[in-house]
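With one protein chain removed, the remaining protein chains of the complex are shown where they sit.
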Amino acid sequence: MSVPVRQTRPVAPLAGAPARSVPGSVRPLPAPAPIAGPFAQLVAAFRKDVLLSWRSRAQAMAVVVFGATALLLLSFAVGPDAASLRRFAGGFLWVALLFSSTLALSESFRAESEAKALEGLLLLPASPVSLFYGKALANWLQLLLVGIGLLPILIVLYDPDLTRLPALAGILALGSAALSAPGTLYAGMASQVRAQQVLLPLLLFPLVVPVLLAAVKASSLLLLGDPMGQAGAWALLLAAFNGIYWPLCGLLFSKVIEE
Amino acid sequence: MTGGIVIGGWEFVWAAYGLTFLALGAYGTSLALRLRAFGEQTPEGRSSREARDEEIGPASAGSISSPARGGASRRSIEEEEQ
Partner (left out) sequence: MAFEAIPKPSPRAPLVAGAFLAVAAALLAVGSYIGLFVAPPEHFMGEVQRIMYVHVPTAWNAMLALTFAFVCAIVVLFKQDWKWDARLEAWLEIGVLLSFLLCVQGSIWAKPTWGVWWDWDPRLTTTAVLCFAFVGILALRRFVEDPVKRATWSAVATIVAYVDVPIVYFSVKWWNSLHQTQSTPQTVASSMITPLRINAFGILFLIVGLSILRSQLARRKIAAELAPPLPEQDRLAPTGGVA
């Protein structure tokens, strides 16, 4: 592909169409822009997805509200006993985040599926790997923000111990990253199929069981008190999951979006 | 928790073995049946039917005789039965 495409500015006017109507003169084609390196492609893809999310931030807010509703429902399911609610706070947070993630992840491919932007992306001289990482990073950011958005509700409903809040934010970061990598891969598949609502959770949830276990354990320890300092070990498990799946999903993404 | 001696329990053993072999046997049987159904629809099945029809075909392409018309109607009934 030698079509030069600049990804952040509008396309230059067609070469050959004279700026002034000087008969007989033809402007030469502009020199093709050099194809950006992979890191620049990644940044561009990331910026595109963040920009799209920002433009539809009402939808992103709705995802947070959905997560909060899920928290509420889970609390109703367990009952008003404050002590047991506090014990389960970590679990509730991550179940709510997991459910919200299916919404957020399918949203991230909406332009590709509805506006047929996928073909456009494929025509770009950008490698699918960069596209994946740009999108996965954008999804990570979004999931992290949803998690942080749920924290105030968590604090109000369950009255946990707040001394280790920064560490909790760290667990949120690791956990949402772990959800984002395979989630972006599967959302890419699901967006191209008709039964997309069902397919994404069906594929993603069994896969991320280790993430759920580790994140819930770590969050519970941080929210309730961690006398033996075990939270770090669970964080390590989350880091290991990330370490395996971010490279693997990046490698496999090209197979998912090629025609 | 490392309990004492469990007495009896043969019904559990039969249940486990029975369900396992029943499930595997049912799966294998369904595979065999589905393969056979496929075999009838596609090439082997069709080519044997075509071979039968070939014998009747040239005879009917010629004269309009009652055996030929009888052959033609037989063929069309066969085709309707597909």
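Note that the chains are named A and B in the order they appear, and that numbering of residues resets to 1 at the start of each chain.
Everything that follows uses one rule, which is that a residue touches a chain if its C-beta (ideal position, glycine included) is under 8 Å from a C-beta of that chain, and two chains touch if they have at least 3 such contacts.
What you are looking at is a predicted structure, and each value in this text was computed from that prediction instead of being measured.
Participant: One chain isn't displayed here. Which of the visible ones does it touch?
Facilitator: The chain that is not shown touches these displayed chains: A, B.
Participant: With the full complex in mind, choose from A:A70, A:A214 or A:A235 the residue touching the hidden chain.
Facilitator: Selected residue, touching the omitted chain: A:A214.
Participant: Where the complex has a chain not shown, which of A:F46, A:W140 or A:F241 is the residue touching it?
Facilitator: Answer from the full complex: A:F241 touches the omitted chain.
Participant: Can you list where chain B touches the absent chain?
Facilitator: On the side of chain B, residues 1-10, 12-13, 15-17, 19-21, 23-24, 27-28, 31-32, 34-35, 38, 41-43, 46, 53, 57, 60-61, 64, 68-69, 72, 75, 79, 82 touch the unshown chain.
Participant: Tell me which stretches of chain A touch the chain missing from the display.
Facilitator: 182, 185-186, 189, 192-195, 198-199, 202-203, 205-207, 209-210, 213-214, 217, 237, 240-241, 244-245, 248-249, 252, 255-256, 258
Here, only the chains that are shown with their structure count from here on.
Participant: What whole-number Å value describes the gap between the mean CA coordinates of chain A and chain B?
Facilitator: So the centroids are 49 Å from each other.
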